[in-house]
Structure formats: C-alpha cells, structure tokens
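Below, a portion of the complex is reproduced, with chain positions unchanged.
Chains: A and B, in written order; residue numbering restarts at 1 for each.
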Amino acid sequence: MHSNAVQTDQSVLQSALQKFSRVRRTTERICEPLETEDYVPQPIIDVSPPKWHLAHTTWFFETFILSKFLAGYRPFHSRFGHLFNSYYNAAGDRVSRDQRGFMTRPTVREIMDYRRYINEQMTRLENGLSGENPEELLPLLEIGCQHEQQHQELLVTDLKYILSCNVIRPVYHQTQLPAGREKKPHYLVVEEGIYPIGYSGTDFCFDNEQAPHRVFLQPFSVRNTLVTNGEYLQFMQDGGYRDFRHWLSEGWATVNAEGWQSPLYWEQEDGQWFEWTLSGRREVDLHAPVTHISFFEAAAFAFWSGKRLLTESEWEAAARQLNPAMTSFNSLDEWFLHPLPAAGGQENEVLQLFGETWQWTNSAYLPYPGFKIADGALGEYNGKFMMNQMVLRGSSCATPADHSRPTYRNFFPASSRWQFTGIRLGLFN
Amino acid sequence: MHSNAVQTDQSVLQSALQKFSRVRRTTERICEPLETEDYVPQPIIDVSPPKWHLAHTTWFFETFILSKFLAGYRPFHSRFGHLFNSYYNAAGDRVSRDQRGFMTRPTVREIMDYRRYINEQMTRLENGLSGENPEELLPLLEIGCQHEQQHQELLVTDLKYILSCNVIRPVYHQTQLPAGREKKPHYLVVEEGIYPIGYSGTDFCFDNEQAPHRVFLQPFSVRNTLVTNGEYLQFMQDGGYRDFRHWLSEGWATVNAEGWQSPLYWEQEDGQWFEWTLSGRREVDLHAPVTHISFFEAAAFAFWSGKRLLTESEWEAAARQLNPAMTSFNSLDEWFLHPLPAAGGQENEVLQLFGETWQWTNSAYLPYPGFKIADGALGEYNGKFMMNQMVLRGSSCATPADHSRPTYRNFFPASSRWQFTGIRLGLFN
C-alpha cells in the first residue's frame, strides 16, 4: 500500500490523527451492542473473536508506529506483540490462527484499556517524532487506519456469524429495514478497447491495486442491477442445488459435503423462506440483492441463467464508465446494521456498484503487472495471499465508505459465504 | 444410581434441600475468581465452558425434578432444555458437544439468573409435592446434588485447562502450597481370597458401583504411596518417552502424534522443570505425587519400574483393608486450589488413597455382574459409556469430599491428561 503524496507538516499530521480518532471510535461503536461473551469465540477459522479484532488493530499502531516514531515509547504489555500479531511472520512469533477463540485473557476490559493507552500515546506524536525516517509516519498512519477499517467490515460479518451460532439468535440492532423496490434489469454495453486498470490517483490505495496498467477487453455487457433474492429463489426452485451440470467440479463437491441448499442464514419454515439478519429474522425480501453466497453459488447461478460473471477488469472498466465521479455514497456508520439495503444510494441509474453486496468476479486474485512487495513486515500485507482466492469488486453494506472505489480488490476463497457477497451478471456481446 | 433408603417425611426433605443449597453455593464459589471471558471457550472437546457447567447442572434439577414435582412450575426459558442437555438422548434434542464453546448467549449473568430462579423454585418444594410418585423426589434430588458435585470437579479441571491456554497464564488463586515431605514407599500385602466388591451400604452410590458381588483375587501387594514427581522425572531422564518397549502400541502412537515429553502443564527452562498450577508456575516438587498423566504414561512408568498397575478390584480390596473406617478427610472447599497437596490427610500410615490424585487402574470400565440400567433418561447416566475407557480409583484434590469412597468408579479414555490423575503401583506376589 502507499499514500502517493507524502507530507509531514504539522497540519497534515493533525488531520491524520483526527482521522485516526474517528476510525478508532467507529470500531468501538460497532461493538457497543455486544455482550462480553460475544467477544470471545471463533466458531469457524475464518471468523476472529471481536476482542481479537479490537486488539490486533491496536497492535498494528503500536508495532509499526509508536515503537518506531514515539521517543521513549513503552509497550503496554510485553506479550501483546505475540498475542495480537495476525500473520506477519516478520513481526515475530504469533498465536496460531485457530487458537484465537481460546484466548480469554487479556479480557475485553483490558483490551479496551489497551486501546485507550495506544490512542493516548498516538496523540503524543503531535509533539514530535523520533526515528530515522519521520517522513514514513504519515503513510504508515494511513495504512493503520485503512487496516482498521478493513477489520471493521470483518468485525460486522464475524459478529453476525458468532451471534448466529446461538440457538436463541440475538438481535444485534433493531431497525426497520427498507422494503426492496423492484428494479427492471437491463444490460449496458462496454465497447472493445484498451482500458486503464488499477489505481493511479494521489490518495491512498492498497499495494494490490497497483501498478496501474492497461488491458485489452473484448466487447461485453454488464447488467445494471444485482441478482435479487427472487431470482436466486427461482434457481433454487429449479433444482439448482441438485444438478451437477451448473457447477464447477469443486463447487459440486462442496455443495454435497456441506449440504448447501440455500444461501447462508436462510431457513425454510412451512414453505416460506426466512433469512436471519442483524435485525433478527425476517421473510426473504424478493427484491433485495441475494447475499451470503459463495463464488461457487454465484458461478452456478450465472451458468444456469445463461449469463456469466464478469472478470475484474471488465467490472472495473464498466464501473469507471458508468460512474465516473466517484463520491462517498455509503457509510459504515449508517449502513452496516442492515443485512442488505434494498436499494443503493446511487441516483439516476441504479447501478448497485457499491454499498450493497460485494460482487464475485471470475478472476483469481493475482498480482498486477508491476506489482511490488514492500520491504519488511508490511510486504506481507497482500502479496502472499495471492493464491486460490477469487476477486470481489464493489463493496457491501458493511464496507466503510471510503473503501468503495472502482479499483478496490477484495478477495476470498471460492467457498466463503460469511461476507456480504452477491452476484452481478455479464455477457459476451 | 440409587439412594438405598428412601424416606419422604418433611425433615428429611428439608435436610436434603439444605444439602442442595450447600452444593449449589460451592459451584458458584469455584467460579468466583473467573473473568466473564473465562466462562466461554471449549479449547478441547473434553473441556466444557464453565458457563455450560453452571447451566447444565441447573437444567438437571429443572428437567428431572421441578417439571415433575412442582405443581404449576413454569420453565425459566423455553429453549434451555435444548441448550443444556448434555447427552441424554431420551431427554430430547441437544447442542452438539463440540459446539458448546460457540454459545455466547445466554450470558453468564443470565445463567446466574437461571440458577437463582431454579434455586428459589426448589425451596418451594418444601410446601408440597405434586406428581404421581412423590417418593421418587428424594432419590432424584440426591442424584442431582451428586451430579452437580461431579461437575464441580470437572469445573476445576476445565478452568485449569482454559486458563492454561492463555500465553499470559493467569493465576486462579494465590496460595502457598505445602512443600512435599519425603515418604518412604513400601509394599503392603493383600492375601489371596474372595473379596466383596461394589457398594452395599445404605447411602447414595452411583449405578455403576452395583451390584455388589464377589471376586477372587490372587495374592498381590500394593504400594503405600503414590508415585512422586521425582520418580517420574527419573523415568523421563532414563529416556522413558523415547523407548517404545515401555509402551502399549496405542500409547506409543499417541506419544509420537502428540509429541509428549512430560506430564501436561510441565515445561522446562534452563534445565529446570516447572509446572503450571492454579496458583501459578512453580518448580516441580519432587516429593509431590505426579499428576496430569494419561493411562498410557502410567502404564509405561509401571512397566519401566518393573511393577504394574492394580486392577480396580485389587485397589478396592486393598482400600477396604487398609482404611476400614472411611471418613471425610478432604474437602473441595479447602483443597481444590492446590495443584497437588504434598501429603494427604490420612494419619498414621500415609496411604494417599484419596484427595491427592486419581489412580489409573489396569481395568477397563465395564458393568459389574448384575448391573442394571435404569429406565428413562437416567438410564443413560453411566452404562452407555462402558467402552474404551479405563477405571480410576481414589479421588483427587479437586474431588468433593463425599465422593471419596472405596467403591467409587471414575473413568476416562486412556489418553486423557487434564484430570488430576496419577499412579499407584502394585505387584504380583
């Protein structure tokens, strides 16, 4: 990742620290409805305990910023480096990923103390930086905030999963969800040509969005709307989960091994389908975008419907063309409580590019031409996961607002379902 | 299980309810040093979350007593029957055993409310019983208390394991452990003959202690003391964990698969062995009984030392002979904090039969002649686990006082190490 324009004067630093505070508060607000017990378990390996998210994002600032740039900084606790390192081999030893749910200490209260301590220490940076390369602080601070924002989205999806493990399914937040409105889908044509791909602006982006480069695209079309629950239900009712012909070989094996018959969190009662949301159980809204489906299900649906998934280049080219002026249009603060807003915030043409569900592409997560891995521990941020994962584009109702951009590359294994993931269809022309 | 003398007059009921209150308070006192987070996880399948123990023992009284004997009883919560059933298939549906650590709700506070509610409802039994067979109440009440006491011991061993999963190993209770005194071991002879086995008294016993019957024993000898840490260390230093000849085939496979090199909770630093206890880390006390070892380790040690483990009949015959007047000599309230008291409470001849470590026998857990399985759900209490488990005799520092008796049969798989389990040696004459 990098922040393309580096400045170190005082007002810039103050502004960065204000963003830091804002981001940190948001994380804590997400946790407010939780009980202490909800912070502890790791029911599947993908899901981390909320207390771990709270501590790990804090550790990031301590390890990569305070210990380097704050003169005389004293670590909060000598073992936290070990406890809350996620996967940075270069940053030292760490707790095995599948053991996170067994760490009862430090307690939630102690982790909140840890957060407070780090927050306070961070404000001391205003008074002067130490270290050999003070100009590196701002980029690292930006990365730390971006990193914590990524964990905000994981926090939302993880706590949704954790709460769902309770037979007595607790309501996270009682809100009235907007009813979906029916939208007429049609296909928008994108011409053959050479398109720019990747981030070339001057704000922050992650390392995997670079280097900016060109791709040649054959002509194709993209559907303006996401696939709805109603459409997905047709696939189910047509025996979609029981007909091998629609599925990738590994997808078919997964469907059978896991006994999948519907999206995650759906359940049928007396012939009616319900979905479990952060606001409790509700009837499946036929006009809302389908979500909590794996790549395998997205691909099978696309095949069944005679369409296909887009590649990530196609998605990006289409997004730039359709939505040239990218603005912040959603906000984790407002939206994340919703299982799925029935209509995105875009005016005029409803495109649903951002803020509803991530959209599986048919592209594997691989480096762009000219991709460079950073030196040191931060070099482990993205590059080493470029294997056996599929790219998702857009953003979801749980994505922080400024993480929605046409070049953002999200990625998960093809069998993942606990994120807010859905389907956008495309066509060869 | 049965209580051999059944009475239902009022004073007996009052006395039983007083015991009930005492038992319930002890359970809660065990939990006092815990943080809320410590109540949640299930790091290995054998270990249940403390909150689960608290609720399951309560469920037992609700299901088998209140719903049957208290007129107009209203369940605390409609789903708790499902949530806190352990393995009683006959008592309805239940949560899969390996999912207990993912149940964050009800919270600890709600479970404590549940306990309080049940405790209050139980006092109402004094005012009159309903139901078809009120004479069945007292035996069930006794079983409920015994059941909760068994869970007290599990609670202690489970929370020890849970706390040990924290890299920052918390101290459960800071106490000064008594230093071990060296005891000279010698062998006591038991003559050939027919011996009575099993419970034939008039107090409570579990179903697996019956029917009382006779066995013929060849002459044998039993060591007066338990094997000490010092002796076990000699076995380790002699390469005991690396020489297949000492081990059962399955034991050798387990040693290699698990990488065992010492008892559970031991760790070496700079050539010195330490053990982690509920009072924190301390140097291994060479005179204290070795504990937290599997049957496989007990059997390998015995073979290495040229001795053997006793059968459960031999143990029981020896215990009766050596200690004819059984009295309460230990108490969970006082003792359970100790990893291992260095000397049991028996006067005169130190025998260490009870109150220090359970003693693995070379007997598989199987029914006695005349063993009968009770009707209904309680029939599932013991009988259905009589497969691939080894019997342990005596009791440990975590055993409630009145669970120490010569006929008590504890049982665990041969690879279990998280209980306070140790070694008593015997000899053919």
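As a working rule, contacts are C-beta pairs under 8 Å (C-beta built on N, C-alpha and C of every residue); 3 or more make two chains touch, one makes a residue touch a chain.
Bear in mind that the values here come from a model prediction, so they are computed numbers and not experimental data.
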{"item": "Complete complex - number of sequence copies, 2 represented", "value": "4"}
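Please note the rule applied: only the chains that are shown with their structure count from here on.
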{"item": "Separation of chain A from chain B, taking each centre as the mean of its C-alpha atoms, in whole Å", "value": "47"}
{"item": "Chain A-touching residues of chain B, taken from the complex the two chains share", "value": "35-41, 43, 51, 77, 79, 82-83, 95, 99, 101-108, 162-163, 165-168, 170"}
